[in-house]
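Every protein chain of the complex appears in place save one, which is left out.
For chain A:
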Amino acid sequence: MSGKPILHYFNGRGRMESVRWLLAAAGVEFEERNFETAEQRENLIKSGKLMYQQVPMVEIDGMYLVQTRAILRYIASKYNLYGKDLKEQALIDMYVEGMRDLYDIIMLQPLCLPQDRKETLRVIAERANQRFLPVYEKALKDPGKNYLVGNQLSWADILLLEFILMVEECKPGILSAFPKLQEFKARISKLPRIQKFLQPGSQRKPPMDDQAVEEATKIFNLEKGLYVKHKGVILADF
């Protein structure tokens, strides 16, 4: 029994990518059991290990953790990436929750209809520029402020780097009006564990291409899912 966390998902970013980032940044080696077919996913469901029959799921410390936020909070707390008191935790929570709103839109963007893609990308860029990036730029404004909260690395910093890289994939040059974020990006990327994760061959997953979208659609029965759609935020059944 190696004791390494085991991540159950498909071979793509989706909702598991933030978990991979966090574990990597914490220097925690982990294994992945990626299912490749709908049948494999169904077998996992039948095993009873998925509380809500959904992934992501992470086997860690004798638990089968599900729900992305529950997983991330556990890892952050365990590896001292969650600030030093309740108020720092609240600040970290506000930062990561804000990112997640836009993150979900970016994550689902490859699945949107081709005719909607351009508008979706435009909305992503606009929200990033106007609502989210300014918040983090401001948080890093004071001289000597290397991290978002409490002057030590927290999961807010790690997810912010992930977030920046994902937004840049949607709109290169998005950081042009945010000098502090540019410095932040450079600085956090240089941390040894993060540098390692950014190397080719690491467990980081690439953006979804059309083939990956097709595979995910099959594995998750996406066409049969039901959507409650509002203002471009799809609450999808997967």
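We take it that a residue touches a chain if its C-beta (ideal position, glycine included) is under 8 Å from a C-beta of that chain, and two chains touch if they have at least 3 such contacts; residues count from 1.
Simple rule for what comes next: contacts and distances are computed from a predicted model.
Asks: There's a gap in the complex where one chain should be. From "glutathione transferase", "Phosphatidylinositol glycan anchor biosynthesis, class T", "Lipoyl amidotransferase LIPT1, mitochondrial" or "Trafficking protein particle complex subunit 6B", what does UniProt name that chain?
Replies: "glutathione transferase"
Asks: Which of A:Arg13, A:Arg41 or A:Arg73 touches the chain that is not shown?
Replies: A:Arg73
Asks: Going by the contact rule already stated, which one of A:Glu31, A:Glu97, A:Glu126 or A:Glu183 would touch the omitted chain in the full complex?
Replies: A:Glu97
Asks: Counting contacts across the full complex, list the positions on chain A that touch the omitted chain.
Replies: Interface residues of chain A facing the absent chain: 51-53, 61, 63, 65-70, 73-74, 77-78, 86-87, 89-90, 93-94, 97-98, 101, 131-132, 135, 226, 228-231, 235, 237.
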